[in-house]
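Contents: one structure, followed by commentary.
The complex is shown incomplete by one protein chain, all other protein chains being positioned as in the whole.
Letters A and B name the chains as they come in the text, with residue numbers starting at 1 for each one.
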Amino acid sequence: MYGGSSVSAGRRALLGAGAGAAAAAFFGGSGRAFAEIEALERAIAEFGGEAGMAGGRGPLSLTLPRIAENGNSVALSFSVESPMTAEDHIESVVILAPENPYVRIATFHFTPMSGTAKAATRMRLARTQDVIALARTGDGRRYRAQERVEVTIGGCGG
Amino acid sequence: MSAITRRRFGALIGLGAATALPPLVSSGRARPRVVVVGGGAGGATVARYLVRDSSGALDVTLVERSKRYTSCFFSNLYLGDRRDLGSITHRYDTLAAMEGLSVVHDRAVGVERERKVVTLAGGDELPYDRLVLSPGIELVHDSVPGYSEAAAGIAPHAWRGGAQTALLKAKLDALENGQNIVMVVPPNPYRCPPGPYERVSMMAHVLKMKGFEASTITIIDAKSTFSKQALFAEGWERYYGGMIEWLPPEIHGGVTAVDARAGTVETDFDTFEGALLNIIPAQRAGAIASDAGLADDSGFCPIEAGSMRSRIDPNVFVVGDASVAGAMPKSAFSANSQARVAALVIRGELLGTAVPRADYANTCWSLIAPEDAVKIGARYEAGEDGTIVGTSSFVSDTGEEAELREATYRESLDWYDAIIADMFG
Partner (left out) sequence: MAARVRAKIPESVTVGEVFTIRTLVSHRMESGLREHADGRLVPRDIINRFEATFEGERVFAVDIEPGIAANPFLEFTARIEKAGTLVLSWTDDAGEVTTYTQGIALA
């Protein structure tokens, strides 16, 4: 569905399977080349790379529904436990959707005046995938969490 | 796509052929009496099937307060200028002419279950051997803070067909460009899960046809997701631009006050204003059923999954929206399906006829824009846990071709004609 001449074969195989429940309405349905081929790797690199994330999610928790009835609007929230002082606070959190046409969803910037490193929003999900959150402190500690969201048209809803 | 004929309709709802045995009623003894309360999709169907298939061996009385039936199903199409009111209004004349069936236009005010008698507002009492209650829903107005029956005269729910439907239509047609609609939608379970969203689609269509680009429709939903949400979201984006905004509880935090006169819906998040407020409150079983002690804590009536017999009184059956029907949604299609099962069971125990295993079905069609309809449906049966469970299901897909959506729309029109014929003859 997203296939185009400049998309690598591997990527096309990943994205080419028909996804009836994909939120194609806003992301376009016909084949279209887009530049974000290695966007996931690039986004992680821009955030400071994966080094130091061996410890995993640490104080970072990411909340998403396991099943999303509507890929157009999926509730997302996250929280990173932190004293949020000038000396020790979360600086930024980035949300990534590796199977979206634009992988980077948003980058959240915090200061000690934020009080907490928590936020909630709504995102678009083009198809079932693992959504990734990366968090970074002022002194370079990094954390990673991910949650799988299945995008589907559900049952009769009661 | 072939039309749904009445014969196919029967196959559609999954009833196998029932072998009829000769009636066991001996001459000289009065015929078994069945009273049916409620002349909607459930009640009219039960009454008609009981009489149609029993060759006069049953004495059936249908109690329905109204002489005309305006179907709540398809009323959204009237709102959207796709149907006129007359085309969704029906009479009971053909039913009343059936041998063995009396149609009484009065209000059933109570059931005395020990005496097995239904009392009518006009004073009459109707004794029964078996009772079928299909009273539909009662609106629990104060489930929405600040809402009341009086407020519904200004901010209609239009969740029962009739005067409320006409009121909502009049208010919709009176809107001017720049005036907004705010709709409040209840939590599950409620009548017609996709109904509010089909209604929003039809109202958006009317506003769009008038060129009202400055008007918005805001949905304050008690639910975090809804039936066929991806299909509606796709359609709203495609046909109605940014006119429609849907807000789940995570954003609005709950309705704190509705002021029908001022046209405001106050939530924990912010206050929403609209020249038209459509407040759909929570619901429970029609009063006659709950007053008779047949409802449980959910406000609806528990039934045995294989027969629609009340779990509280073996002589009473509850069909349609008033029942707790497991996985089946509250819909006209479900009510008609349940009614046919109940009719078979009642005939069987009163006349000795064969009763096939209960087999239910439902399909909900929703019109998103003219000629663009989607559907969702399933088959059901009595599950091992004693509730009605789904066995197979289907749902429309996003990105379907226009021809398929048009065919789905025409299928819904055929279904409407078929169910009306099934109810009223």
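Here, a contact is a pair of C-beta atoms (placed from the backbone, for glycine too) under 8 Å apart; a residue touches a chain by one contact, two chains touch by 3 or more.
Worth saying up front: this structure is predicted, and the values here are computed from it rather than measured.
Residue in contact with the omitted chain (choice from B:Pro187, B:Gly241, B:Gly293 or B:Gly386): B:Gly241.
Interface residues of subunit B facing the missing partner chain: 216, 237, 241-242, 245, 247, 251, 253, 268-270.
Although one chain is not shown, part of subunit A still touches it, namely residues 25-30, 32, 34, 72-74, 77, 84, 97, 100-116, 118-124.
The criterion applied here is as follows: only the chains that are shown with their structure count from here on.
Averaged Cα coordinates give subunit A a centre that lies 41 Å from the centre of subunit B.
Across the complex, subunit B meets subunit A through its residues 188-189, 193-194, 223-231, 233-234, 237-238, 246, 248, 250, 327, 329, 362, 364, 376-378, 390, 393, 395-399.
Those residues of subunit A that touch subunit B in the shared complex are 20-26, 29, 69-73, 75, 120, 151-158.
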